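As you look at this complex, bear in mind that one protein chain is not there, while each of the others sits in place.
Showing chain A:
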Amino acid sequence: MRPILLAGHERALTQIRYNRDGDLIFSVSKDQVICVWFSHNGERLGTYRGHQGAIWTIDIDPTSTLLASGSADNTIRLWEIKTGKLLKTWDFPTAVKRVEFSEDGTKLLGVTEKRMGHLGTIVVLDIKPDVDAEQADEKALTIVCQESKATVAGWSYLSKYIIAGHEDGSVSQYDAKTGDLIYNLPIHELNQPITDLQWSHDRTYFITASKDKTAKLITAKDLEVLKTYTADTPLNSATITPKKDFVILGGGQAAMDVTTTAARQGKFEARFYHKIFEDEIGRVRGHFGPLNTVAADPTGKGYASGGEDGYVRVHHFDKGYYDFMYEVERERANKLAQAQAQAGTATA
């Protein structure tokens, strides 16, 4: 496995996302530039300039035509992916920490920061999935987080719920139509903020990463914790890999403590856990700072990680990765193959 190093950013990475077909990688960092790369060879397709502050978050609509970004300059901006043209800017009273398109690309949610007398909110914007269309100015919905501000949020299956992770370690479920709070459960340790929330392929469950050194697999419908992955370092990001039943966690010593630690002690590694057995099955080294974000290729061919060191490292898995199976998995695969062969002879 030879990682491709993308050196398009001058400051720490904040988020990386693949588009739905897995051929483009979008990366944002605190240096106010959005970069888009081809995932197969690391070629940079272009950059999107316009933000006046650190960019915290990014998302791509399902057809890979529109791009939304949220920044510390208190705006959400909408871009045309193909040309890099800025289509629309929404202004907010505080910084935007998270954006996410709904599954069909007609809605966009944004999480705003709690600051200067403003409470943290989750806003929903209606999006017309067309480059030439005039986007509406008004917010379709605003959810105010009274207790603890939301740090991350996302759309569940069928855009039925909005799931949010909070600074106090709790996870809440809102009705996506009305904005009513349905559940708020203390899932992670108290006052350990949730740093990332990423969906499974069908959006029926998701993974959260938290500063309490764990990542949890949670159902969208009733917020039941299915699995817990325990690491030895605060986590900044977690993702679920398609094709293989793994999860990838990224983290490391907080940026401010880094100068006193060596690369080895800092635990700046991507950790692979088995999604079902919860065992750690390997690590990938390479970054010189904590991993701020990890993203899995939706086609299952690889993953990308972005670190505090300003690098994006794109990895394409090799054979050993696909071959790895637990003994029980192997037995089951063999049994299935046998049954299939028998069925084949029976019909013939």
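Assume a contact is a pair of C-beta atoms (placed from the backbone, for glycine too) under 8 Å apart; a residue touches a chain by one contact, two chains touch by 3 or more; residues count from 1.
In the analysis below, contacts and distances are computed from a predicted model.
Its UniProt record calls the unshown chain "Eukaryotic translation initiation factor 3 subunit G", which is the correct pick from "26S proteasome non-ATPase regulatory subunit 8 A", "Eukaryotic translation initiation factor 3 subunit G", "Actin-like protein ARP6" or "Signal peptidase complex subunit 3". Summary of contacts with the chain left out: across A:26, A:174, A:246 or A:268, the touching residue is A:246. The omitted chain makes contact with just one of the residues A:11, A:82 or A:227: A:82.
Touch with the hidden chain on the side of chain A covers residues 1-8, 21, 23-24, 33, 37-38, 41-49, 64, 82-84, 246, 272, 279-286, 313, 315, 317-318, 320-321, 324, 326.
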